[in-house]
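Remarks on the structure that follows.
As you look at this complex, bear in mind that one protein chain is not there, while each of the others sits in place.
For subunit A:
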Amino acid sequence: MRRSASKKTGQSNSTSASITFSATDFFRSASSKASSKEMERIDNLFYSYANRSSGMIDPEGIETLCSDMEVDHTDVRILMLAWKMRAEKQGYFTLEEWRRGLKSPRADTVNKLKKVLLDLEKEVKRPSNFVDFYTYAFRYCLTEEKQKSIDIESICQLLDLVLGPHFRAQVDYFTEYLKIQSDYKVINMDQWMGFYRFCNQISFPDFSNYDPELAWPLILDNFVEWMRAKRT
């Protein structure tokens, strides 16, 4: 390891036993010492909610966590937290996932977690993150193995939760339509993503730039037709 001028460290190398540390090494070891304490606390926080036998946080644990954070367990911020953790199974958090989600914001107490949720909202809103979050939300609800689509009822709730705050009118009308139509009993990923593109690109409520001859999913063609018929 090279000796480097330790302007940044403010401490001369003579105070530490290994003279050959570089500055970044010093910082890394300093921060890793601190973070391993944090990591311990993060882990402890996990275990305070986890189920003893399974070693995971299960739905009950999540409910407790939510009430501690003073957030409803159906709140979209919980979904955002799951996204941050890249949680695989709906209703469960593993230690790995927990660490993944809480490590960079360093949330090792319930109060810090509450702050995390607030920051998460902003983080998710960023366009680059939102698409990812939107996609994740759909996958997260595929609870059975090999399940590829979600029933209408659940989709309406999910849309309301995830997209409603951004495109209230479109979501309201679309969910109304979904409940009335009988062509589709489930929605797949392609249709899910199609709707997001639709909200972003298509002028509402006139649909003046909507072209059904483009590759929009058929269900959206039908939705636009229905809306137009309603308006006359």
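General observations
Simple rule for what comes next: a contact is a pair of C-beta atoms (placed from the backbone, for glycine too) under 8 Å apart; a residue touches a chain by one contact, two chains touch by 3 or more; residues count from 1.
Methods note: contacts and distances are computed from a predicted model.
A chain of this complex does not appear here, and its UniProt-recorded name among "Cullin family profile domain-containing protein", "CCT-beta", "Ribosome biogenesis protein WDR12" or "Glyceronephosphate O-acyltransferase" is "Cullin family profile domain-containing protein". Annotation: of A:Val76, A:Leu102, A:Leu178 or A:Val224, A:Val76 touches the absent chain (contact as defined above).
Of the residues in subunit A, those that touch the hidden partner chain are 75-77, 86-88, 121, 136, 139-140, 146, 148-149, 165, 167-170, 172, 176, 188, 190, 193-194, 197, 203-205, 212-215, 217-218, 221, 231.
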